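What follows is an incomplete set of chains from the complex, kept in their original frame.
Naming follows writing order (A and B), and every chain is counted from residue 1.
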Amino acid sequence: MNINDLKNSLDPDATGREMHELITELYPLCRSITGNGLRETLNRIRKDIPLEIHEVPSGTQVFDWTVPKEWNIKDAYVKNSKGEKVIDFHKSNLHILNYSIPVNRRVSLSELKKHLFTLPDYPEWIPYRTSYYKECWGFCLSHNQFLQLEEGEYEVFIDSTLEDGFLTYGELYIKGENEKEVLISCHVCHPSLANDNLSGVSLATMLAKHLATVSHRYSYRFLFVPGTIGAIAWLSRNEKSVSKINHGLVIAGVGDSGKITYKRSRRGDTEIDRAAVQILKQSMQDYEIIDYYPYGYDERQYCSPGFNLAVGRFSRTPYGQYPEYHTSADNLEFVHAESLGDSLTKVIEILHVLENNRYYHNLNSKCEPQLGKRGLYSSIGEDELVLLWVLNLSDRNHSLLDIAERSAYDFASIHLAAKLLLEHQLIAEHRRA
Amino acid sequence: MNINDLKNSLDPDATGREMHELITELYPLCRSITGNGLRETLNRIRKDIPLEIHEVPSGTQVFDWTVPKEWNIKDAYVKNSKGEKVIDFHKSNLHILNYSIPVNRRVSLSELKKHLFTLPDYPEWIPYRTSYYKECWGFCLSHNQFLQLEEGEYEVFIDSTLEDGFLTYGELYIKGENEKEVLISCHVCHPSLANDNLSGVSLATMLAKHLATVSHRYSYRFLFVPGTIGAIAWLSRNEKSVSKINHGLVIAGVGDSGKITYKRSRRGDTEIDRAAVQILKQSMQDYEIIDYYPYGYDERQYCSPGFNLAVGRFSRTPYGQYPEYHTSADNLEFVHAESLGDSLTKVIEILHVLENNRYYHNLNSKCEPQLGKRGLYSSIGEDELVLLWVLNLSDRNHSLLDIAERSAYDFASIHLAAKLLLEHQLIAEHRRA
């Protein structure tokens, strides 16, 4: 089995349902950029793929950043003067401002309100908020809940710890025929948010599971890291081997029903960028290509000027462009098996381009070879035309992707034509220095 | 006389009529990629231009191809059971599947039908079919004729020979001031089809006739070759001198009433490509420029990666895009003197660009020269502006074609301005290494 077989055999719907099931399992865990929720998540993923778990001690300097204290939380609530829990962490782990310090005190409503976050425009949704690098506490709640809070004294209780510990991340290296790597990275730090980014986590998991079963040219490195600090920590600890990364994708927000959006790498026209554009163009589905900008997910780190890696971002609707983003409405209903399966399929097709994008040279470069005597001449012009394109441009300077771009044939057709010509000894691979 | 005079003196209508007359004379001959019909055609052309005739023996290896046996035909018919000729080669040489082997047998209607070709969508037209490299036999007929065939036994008679012989082609070299060559190539293998390609043959003949009467910088090489195998044979036999070809045009399908279509060379932006675009742009007629694709006429061979010559294709409506293509409806009425004359004019204008496209340097490069004191300053700004463009861009790095492209003046105006400036010693030619 190779990646071509994988591409052809994958059932997007069944796989999409499997991905949704993994999301469903991971959804209740209270993740953060450190702590036990993150560990439990990685351990669950290890059931599917042999993730290596790394623990980086709090206080470790990673480039301009310092690994923060580890945060854990057992319980959190706000009780009104009648002793009723008006906000309860156990009902939704979005209720707690992520990284809230421990608190046990009584406050007036006006004091409490300084620590409450709501979404007046979406009064039924709980926002998701964090305060990783500035110690404070707070609660998130629906605006409707907020409006029902009555004057009086409230009991605030947060049973959290913020102590020296570790930042945890997962890594999986799947060795290929050569040492050149494709990086697949997803952030795994958000609590109960399905699209952002359990969808990316499940796609990466499923992709790794399948890639492990097929042969491939590139080696693949999967990172399941807390956003920003996790990617920075990994880059800091692996600075010397980063140059092995030839291509990469940040996978995030791939389960919603919107069209696929590919964000180019900082370099803008690398092979991964062109492969993604090629696949989306020929997909006959709506899609969008956006240029690099220095914001977003961990492509910010991979594409920082000192690394400038060929890493693009694969998403559906971009973060912030759907109202459910970073709210309790980014839930299990917001992500769909169909979208998840489609996203995975497209990523595999992109990798298929990378895996098969080679240079050839035409062994009969002067005039056309006689296709007829080899049984390659069909009366249907178009079949023959794809062969002629590959022959005409196989001059050591055009890769199959170049040929697909110039001929407007899809990559898979160009690749099949090259395979046929190779079998008939009409072209030979040209290995570039 | 030089090519400028030729350009200015040519009467497109009279020349177009002369071209149509040549087509009319050549139309009845039964050409193929070898054989006497081809020889007779070349001999007729020799009345107008001193074509050199080459004969390549059957069996000669030319790159990946082998020169086929020579095909000749004297008679062919199908008789019904009453002894009536229901298909008769002498009525149209399209009736015979080109390269049909000799046959003399009786067959049933159902057996016969396996060897018949018609065009149900155009029931009055006879299709044109060939089988050069696979031995078989067949007849082409109108669908209406086909529908009238009754059950019964038919006598099939094909008095053809397919034997070792020669592939014949014509070549004419017209020496110019230097050894750099312009290639003009047309396929001469199709039987009674007027546009494809007696139109190209007549254009090349007329062009050669006129070029022989004027001085020119480039040497011109005209090829009248059977399609594909002829071009391949020529390239194979002249491999060492191919590098002299600096520019080239394949001429085909230039007599129909459609707009001119220029197909770029594989390199896409060579001087011939730019000259053609320039002439068509400024013609005020509708036209189309298409990118190279590895199909079509003999540009396929000239632009194969091992040669990659600067050869474009000059046509009117592209092959296959008019229903009369490869049918009996591509007849003497389908091609028009007006279109033929216009095509020839445009080709001469393109060659005029090549002949006159030089680099100059402004002898007063610092500030403008004073045009007024030389009588070159007109009160009409535009006259002066073309002079200023040539002066401003004549810096050894811009050819006259570059200047025409940048200034949007037509090439002829730029060329005239350069001539005037040269006479006034304001610019001098810059010969590039």
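Keep in mind that, in the parts below, contacts are C-beta pairs under 8 Å (C-beta built on N, C-alpha and C of every residue); 3 or more make two chains touch, one makes a residue touch a chain.
Everything quoted here is computed from the prediction, not taken from an experiment.
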Per this structure file, total copies of the shared sequence (2 shown): 3
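Here is the rule we go by: only the chains that are shown with their structure count from here on.
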Centre distance in Å when chain A and chain B are each reduced to the mean of their C-alpha atoms: 55
Residue ranges of chain B in contact with chain A within the complex: 62-65, 133-134, 228, 231-232, 235-236, 239, 266, 293-295, 300-301, 303-308
Complex contacts: residues of chain A adjacent to chain B: 362, 364-370, 372-373, 381, 384-385, 388-389, 391-395, 407
